[in-house]
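A single protein chain has been removed from this complex, and every other one stays in its place.
Which chain is which? They are A and B, in the order written, and residues in each are numbered from 1.
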Amino acid sequence: MTEYFLLLVSTILVNNFVLVKFLGLCPFMGSSRKLEVATGMALATTFVLTLASASSYLVNTYILVPLEVEFLRTIAFILVIAAVVNFTEMVVHKTSPMLYQVLGMFLPLITTNCAVLGVALLNVQTGYGFFESVLFGFGAALGFSMVMVLFAALRERLAASDVPEIFQGAPIALITAGIMSIAFLGFAGLDKGL
Amino acid sequence: MISAIIALALLAAFFGLVLGFSAIIFKVEASPVVEQIDKLLPQTQCAQCTYAGCRPYAEAIAEGEAEINMCPPGGQQTIQAIADLLDVEALPLAGGEEAQEEPGPILAIIDEQTCIGCTLCIQACPVDAILGAAKQMHTVIAAECTGCELCVEPCPVDCIDMVGVEENIKTWKWPKPVNHINHPLPLGNFELISEKTAGSF
Partner (left out) sequence: MSESLTRKVTQQVGQNIRKIFSFHGGVKPPHRKSMSLQHDIMQGSIPPKLYLPLAQHLGQAATPAVKVGDKVLKGQLIADLDGPISARIHAPSSGTVVAITKLPIPHPSALTAECIVIETDGNDEWIEHQGAATPQTIAREEIRHYVEQAGIVGLGGAVFPSAVKLDVSPDKKIHTVVINAAECEPYITCDDMLMRERAEEVILGARLIQKALNAKSCLIGIEDNKPEAYQILLKATANYSQDGVQVVQIPAIYPAGGEKQLIKVLTDIEVPTQGLPTDVGIICHNVGTAAAVYRAVYHGEPLISRIITLTGEAVKKPGNYEALFGTPLGFLLDSVEYDPEQVHRLLIGGPMMGFGLTDLRAPLIKSCNCIIAAVNNELDTPPPAMPCIRCGRCAESCPMSLLPQQMYWFSKARDLEKVQDYNIFDCIECGCCSYVCPSNIPLVQYFRYAKSEIWGDESDKQKADLARERHEFQEIRKVRAKAEKAAAAAKRKAALAKKKAAEEKKKALSEAEEAEGNKPESKKTATKENNTAKKNDSDKTESSSAEEDPIKAAMQRVKEKKAQNKPQPKNTDNLTEAQQKQIEEVDARRAKTNESDKEKQEDDANV
């Protein structure tokens, strides 16, 4: 039980995928201008990540390994992720057309989110079982969501503030992200034992 | 080698089937982004964007044929709103210095002494804001006029003028305060603006 809790702490805080591992920076910068968009993107990515890590684990264990075609891992995972993202797109379109409109182009771009592929490959690398893989994916998604929401809130306040012209927009956002990243270094060592 | 191809092919087939089924199950009617863009446009139907009206321009934007910065009556605000809706970059108003936003609301006014009752302006008005009939006096309904200037051209006796709408206490808006240490006022103008400050103990 403790291992699962520590696994969550590790993926959400200590080894946060965005601020510590520096994966998934594309939607992090692109969808964080408004809080609603960021929340929507976070939810969509959570859905995708959990499904993707589950299905990639299954594909790896029951197709790739038995057939001894591990060299196809990257391609196969990308195929899985693309399919899952497509499926998610359809679900989002049906359940919340507004969110679909709001996310726009960034929804299919989750396919190229290196965090998703990263989670899938890391699962295999670390040799997790099925439940651990799903938990790992879910934890990564939670960490990603938390950082997205925090960053979007900060960016909204930055947009309204007196930022010097040369820093307005992307520069001040990246500086803020850097400072957040330094802050997250403070969590180092929390997951001792893993 | 063969097993690799078979594996990939099977995977692709499986996911293809899954996606195909979900496409049918989760089918959605095309969402009318054209409606949403049209809602943001100012509806002057003036054709300054080179399209026949606001709706055709909205359709062109939705199809990606037109840029979002071609509407002078909408101004930078409309461009920003469309940019936010479509999640694209907000460009500055096209045309540079010439196509700046109009200085204020303008209305068409018909000089009744000169009007000959030819109905050409009535046919030109895109919102039916001109009242009149053949050989009868024509007049612009001020409340309906959008200031698109399409009626000025067709008039054979040139009796239509565009006049600025005077500000009155109902349309007056509070100005944005600029009395800030980073934007020092020229000396002497100090009192003029700060006359309006409240809480000025």
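Rule of thumb we're sticking to: a contact is a pair of C-beta atoms (placed from the backbone, for glycine too) under 8 Å apart; a residue touches a chain by one contact, two chains touch by 3 or more.
All values derive from a computational prediction rather than experimental measurement.
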{"item": "Of B:A60, B:A129 or B:I160, the residue in touch with the unshown chain", "value": "B:A129"}
{"item": "Touching residues on chain B - with respect to the absent chain", "value": "38, 41-45, 53-55, 126-129, 144, 146, 167-169, 171-177, 179-182, 184-185, 190-191, 194-201"}
{"item": "Interface with the undisplayed chain - residues on chain A", "value": "156-157, 159-162"}
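The rule we apply is simple: only the chains that are shown with their structure count from here on.
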{"item": "Whole-Å separation of chain centres (CA-atom averages), chain A against chain B", "value": "38"}
{"item": "For the chain A and chain B complex, residues of the former touching the latter", "value": "34, 37, 59, 63-64, 67-69, 71-72, 75-76, 79-80, 83, 86-87, 90-91, 93-94, 97, 100-102, 104-106, 162"}
{"item": "In the complex, chain B residues that touch chain A", "value": "3-4, 6-8, 10-12, 15, 18-19, 22-23, 26-28, 31, 33, 36, 84-87, 182"}
